[in-house]
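A protein chain is absent from this complex, but the other protein chains hold their places.
Take a look at subunit A:
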Amino acid sequence: MKAPLPDLDADEETMPIDSNDDVVRARQLVRTLAQRCKLSLVDQTKLVTAASELARNTLVYGGGGVLRIGLVRRAGRTGVSAIFDDDGPGIPDIDQALTDGWTSGGGLGLGLSGARRLVDEFTLDTEVGGGTRVAVTKWAR
């Protein structure tokens, strides 16, 4: 795990993702922060949807994990960052996992690749047998 992580501000929040209800709660938490950060309605929806995909991946493929979320500031801009961490099996082939329509489960195969398109910054850190960490950021315009 070496990709730099977003610098969350002091008010960052942490929540476990261990059930379907947690995915719903994660979504609500992201929406609350997106509103606090004054993202536009479209950007709010995009970030919430991306978080929903990633939270479900954490649950389904990572076997549960942790979400850390907070506001970030850089060069006078404000944004919302969410970091999803799991100790699951990891992703053996990142390029394949980011290909539209490819799925190792029963989904549409658009979750990970779609989430990348929905946010401004996307980092994926994974190691076979060592878990997966996805960090996303959406900046207020």
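Operating definition for what follows: a residue touches a chain if its C-beta (ideal position, glycine included) is under 8 Å from a C-beta of that chain, and two chains touch if they have at least 3 such contacts; residues count from 1.
In the analysis below, contacts and distances are computed from a predicted model.
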item	value
Undepicted complex member, UniProt protein name, chosen from "Xylose isomerase", "Inositol-phosphate transport system permease protein", "STAS domain-containing protein" or "ABC transporter ATP-binding protein"	"STAS domain-containing protein"
Chain not shown: contacting residue from A:45, A:78 or A:104	A:45
Among A:22, A:53, A:86 or A:125, the residue in touch with the chain that has been omitted	A:53
Option from A:10, A:75 or A:108 whose C-beta touches the chain left out	A:108
Residue numbers in subunit A that touch the chain omitted from display	20, 24, 27, 31, 41-42, 44-46, 48-49, 52-53, 56, 100, 107-108, 110-111, 113-115, 117-118
